[in-house]
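Selected chains only, in their assembly positions.
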Amino acid sequence: MDNNLLAEAINLTLFGMGFVFVFLTLMVLVTTVMSLLVKRFQPNLNLATTSNIEFSSDIDEKTEAIIKKAIKMHTKT
Amino acid sequence: MEQFNILWNNTGLYQMVWGQGLMLLVGILLIYLAIVKKFEPLLLLPIGFGAILSNIPGANLAVDGGILHLFYMVGIESGAFPLIIFMGVGALTDFGPLLANPKTLILGAAAQFGIFATLLGAVGLSALGVFDFNLKQAAAIGIIGGADGPTSIYVASILAPELLGAIAVASYSYMALVPLIQPPIMRAMTTEKERQIKMVQLREVSKTEKIIFPIILLLLVALLLPAAAPLLGMFAFGNLMKESGVVNRLSDTTQNALINIVTIFLGLAVGSKLMAEKFLQLDTLGILVLGLVAFAIGTTSGLLMAKLMNIFSKNKVNPLIGSAGVSAVPMAARVSNKVGLESDPHNFLLMHAMGPNVAGVIGSAIAAGIMIQFLA
């Protein structure tokens, strides 16, 4: 019985590690291809960056940086 | 006088068995580690407190009808808490360094050998009669080597809920101990020259790549390992919310209020699994030993894989970033950086190590999916 259990465990290990490698290797490939495609067809996607942040320009950049840090300090701690 | 007797018979003092007393001390120890030693305080403080609450004699907080038992049933038995935490972790993760150097994914794969070696060890020691773990339990223990708290809790809640308390405590404790566990292994497995390898600077990664990545991850999981879909699906969802830039208010709440609320109740609920009669067993000791072994083997296999890759690859990797493949984000990556600086004070490995570090999160979720697929 115990030997059977051990055999199962070995099987699981072989298949498990194998699958982990297959999966992550596949991710390397797919990710690399994806990055190449993205770089090739530099998309004109109008991707949001900070478009939904309404922040009028009369605040100088340094103040803004200070405030952002303050808010970050507040939210991340 | 009758009242006095009732009162006295109902005190914790009168009802306490030695195990409960010991567990109160364990709870205090965990709180001490959290506060004074800063061991993963976000989890170990609530878990430690939950351990005390669960072992108050006569209070019955961790059994049917108790509030901690309620938290456990609602949040962990259902799978919701670890999955929500994983969504939050996704929203806090930056895949930039990984996308800049995708082959570090392989390091995140190699480090999962700690999981399976430990599974083998647990089964082997049970065959030898040292412990008495079945295959499900062995798998749940192995996942400790994934160095990922929510993954460990999720797998344990499915495969071996009776061991969940010990597994969670081992998982978070060893994650906190990464700066102690890893460096000796790292120094032993690498040469000074290897530790001085300078890696090529990481390229800039575009927003578009970062947005597409979680969708690719989700689809690969969907096609190849549906059993990992809950974990990696929620993870990818959190990451997509963050990177898409169009749902900032959802992403912010996920990274803050939501993950914090769930962390509190997850911790207390895990504490409910630290009741004396369940926790004070030889099994727990086995879990602690095997968990440490899992971390060590994972660290080693990550390092070795990095050295192996250098044989075949032109762009050498510093093998010190291999150990970050166990995850324990971002602690393990910081350890890679720190050990690297010992050999070359101008060689900052932090960003390079972030790649295998987040790859390790994916890797152990895949390993978890395999375990659930075959054993649940």
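For reference, chains read A and B in written order, and residue numbers begin at 1 within each chain.
Assume a residue touches a chain if its C-beta (ideal position, glycine included) is under 8 Å from a C-beta of that chain, and two chains touch if they have at least 3 such contacts.
Worth saying up front: this structure is predicted, and the values here are computed from it rather than measured.
For the assembly as a whole, chain copy numbers read A x3, B x3.
FYI, only the chains that are shown with their structure count from here on.
Centre-to-centre separation of subunit A and subunit B, using mean CA positions: 18 Å. Taken in their complex, subunit B has these residues touching subunit A: 98-99, 102-103, 105-106, 108-110, 112-113, 115-117, 119-120, 123-124, 126-127, 134-135, 138-139, 205-209, 211-213, 216-217, 220, 224-225, 244-246, 248, 252, 255-256, 359, 362-363, 366-367, 370-371, 374-375. Within the complex, the subunit A residues that touch subunit B are 2-3, 5-6, 8-10, 12-13, 15-17, 19-21, 23-28, 30-32, 34-35, 38-39, 43, 45, 47-53, 75-76.
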